[in-house]
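All protein chains but one are shown in place.
Note that the chains take the letters A, B and C in the order they are written out, and that residue 1 is the start of every chain.
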Amino acid sequence: MELIPFYFLAALGVIAALGVVMLRNPVYSALCLAVVFVSLAGLYVLLSAPFLAAAQVMIYAGAILILFVFVIMLLSPGSDPLKEELKWQRPLAVIFGVALVAQLALVIALAVLPPTRGPFTPELIAQIGSTQAVGASLFTDFLLPFEITSLLLLVAIVGVIVLAKKRQ
Amino acid sequence: MDLDPIVVTLIEALIKTIVVIIALLTAFAYLTLVERYVIAKIQSRIGPNRVGAIGGIALLQPIADAIKMIFKEDFWPAQADKIIYTIAPGIAVGTALLAWAVMPLHPSTEIFGYHIDFYIADVNIAVLYLLAIGSLGIYGIVLGGWGSNNKYSMLGALRSTAQMISYEISLGLALVGVLMLSGSLSLVDIVEKQSFIWNVVWQPLGFIIYFIAAVAEVNRLPFDLPEAETELVAGYQTEYSSLKFALFYMAEYINMLTVSAIASTMFLGGYQGPFGILPGVHWLILKIMFFIFVMMWMRGTLPRFRYDQLMGFGWKVLLPLALANIFVTAIVMVIFK
Amino acid sequence: MPADYLPILVMVVVVVAFAAIALTLSAMTGPRRPNSAKLAPYESGMPPFGSARRRFSIKYYLTAVLFILFDIEIIFFYPWAVLFRQLELFGLIEMGIFIFVLLIGYVYVWRKGGFEWD
Partner (left out) sequence: MMLTVNHYIILSAILFSIGAVGVLMRRNPLIMFMSIELMLNAVNLAFVGFSRYLQSIDGQVFVFLILTVAAAEVAVGLAIIVALFRTRQTVNVDEANTLKG
């Protein structure tokens, strides 16, 4: 029964991802990226991670992508130039992409997944709540990364102000 | 006849969704009428009194408005981006409606031996879901403004977006205090835990911050700079006509209903009556009406902010207040528990 | 459980259908009498000049960046808030440190005039 929503969301995500890299107008690319984010959020729900799904939509689609749209409008670059300076680059990129898919497929086919099973079955996550489950781990086991994140954000704030306020 | 439980869930969800959407659209239609009456009364003049007037109340006015809207010319400005210009109002109204998927409307009851829950979905991330859907709603405005390729639309959309994201932070932080008290993100849980005392008693500051931020989120006076008529004609809606314009308008009013419903649910006990008297949907409607009336009253009496004052207020006053509220709540909870 | 979210999926489908129908209806009904004046951008009756897609103030961009960085703060606060009864004093201290570091950035932005609109 889970296969129907999976294939629907996967197809939506892949088509939108192709749109991101193929469309000429950056605003359309951004819109396609929003669709990718939302379809991934749907997949997270299928994987019993609804908290991440909400965080994904809020942070990626609601904040990061809004910033992208703002920058597109700020620079208003229009479409890509059709003239290519490096003619061989585009076909080479596609060949590389195909090679990457082949390699990843090989790795996935050969991989033997470890049988370790932790305590967090979907039933347990549903019972304690996915927000509570992530939070409990984050605020105890991952305490140091959590605090360091604040330093990272501080550096980002200072960096942005320095870069954006230059020469005014 | 035995049906697959998933099929039953699907049918139930479909019926509830359609009922909720029809109720919201009706509420929207009559809100426009009520608003014109209230503003007319505040300004001591006569409101609409022509179409199907009964005792001076034009109950058919919204229907006349709707028919007029449908048969207006719908056009695409020559320089507009056709696709984005068309889908923007759809995004605005779609995200506005979707917020109601998690709103608990009435306590669960047995009717003819059949258990009915009066919400579309009870999920344990409901509050985050509301914030996430709210942040997607910004796309409708920013794309509408950009797609129109009109200077007023563009400026209106930019102002609107900057204002909404600024106040979204205070809005999100104002709810944290309630979550600390209830320990759950499910709106059904949060409402059920308020059967004795409403959260507003413990979170008066959080409630006020939420309400101010919510008024700014829905771009109502005194925060209606995105469509300040004197400066920007109609903001991001300038180039829109016919049903596309109506959809933006609809989104705006449904968002008003949504933030009022969230305020009622998170702070005023949702469908719970005072002291547990007769809980039910009529209490929720009364509370929503109260917030809507306050917003109309503010529109009738308050002047508009200046844009720099507006942004300064959000970042320099509301944000620190919301953070202070969280830490005071935390300290009090640590001391008294 | 993922099944809890099925009704939301149903609502998404209904809402998309509703928006699509409304937009199609809007395009189909009503007259169609376009002329060049009607299709030109509305600029209060003045002849329109230039494109609307011009560059705008960097301030909007700065606001959006600050929004992202503080939005992260919200997303950290939510799991913390629902767990606060278990975390208690420990939770208060660790979140206190986190917010203290971010407040340094907040004060820095304030001092540098990042919240001023002129």
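Just so it is clear, a contact is a pair of C-beta atoms (placed from the backbone, for glycine too) under 8 Å apart; a residue touches a chain by one contact, two chains touch by 3 or more.
This is a predicted model, so every value here is computed, not measured.
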Task: Which displayed chains the unshown chain touches - done: A, C
TODO: Name every residue on subunit C in touch with the hidden partner chain.
DONE: 58, 61, 65, 68-69, 71-72, 75-76
Task: Hidden partner chain, residues of subunit A it touches - done: 2-3, 6, 10, 13-14, 17-18, 20-21, 26, 29-30, 33, 36-37, 40, 43-44, 46-49, 51-52, 55-56, 59-60, 63-64, 67-68, 71-72, 74-75, 77, 80-81, 84-86, 89-90, 92-94, 96-97, 100-101, 104-105, 108, 113-114, 116-122, 125, 130, 133-134, 137-138, 141-142, 145-146, 149, 152-153, 155-156, 159-160, 163-164, 166-167
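The definition used in the following text is that only the chains that are shown with their structure count from here on.
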Open item on the list: Rounded to a whole Å, what is the gap between the Cα centroids of subunit A and subunit B?
Closed with: 29
TODO: Just give me the whole-number Å value for how far the CA centre of subunit A lies from that of subunit C.
DONE: 18
Open item on the list: Residues of subunit B that contact two or more other chains, please.
Closed with: 6, 123, 128-129, 131, 146, 154, 158, 161, 165, 184-185
Task: Contacts with 2+ other chains: residues of subunit A - done: 50-51, 55, 58, 62-63, 66, 70, 73, 126, 129, 131
TODO: Spell out the residues on subunit A that touch subunit C in their complex, using ranges where they run on.
DONE: 2, 5, 42, 45-46, 48, 50-51, 55, 58-59, 62-64, 66-67, 70-71, 73-76, 122-123, 126, 129, 131-132, 134-136, 138-139, 143, 146-147, 149-151, 153-154, 156-158, 160-161, 164-165
TODO: Can you check the complex and tell me which residues of subunit C touch subunit B?
DONE: 3-8, 10-12, 14-16, 18-20, 22-23, 25-27, 29-34, 36, 38-44, 51-53, 56, 59-60, 63-64, 66-67, 70-71, 73-74, 77-78, 81-85, 88-89, 91-92, 95-96, 99, 106, 110, 115-118
TODO: Would you mind writing out the residues of subunit B in touch with subunit A in their complex?
DONE: 6, 81, 83-84, 123-125, 128-129, 131-136, 138-139, 142-143, 146, 154, 158, 161, 165, 184-185
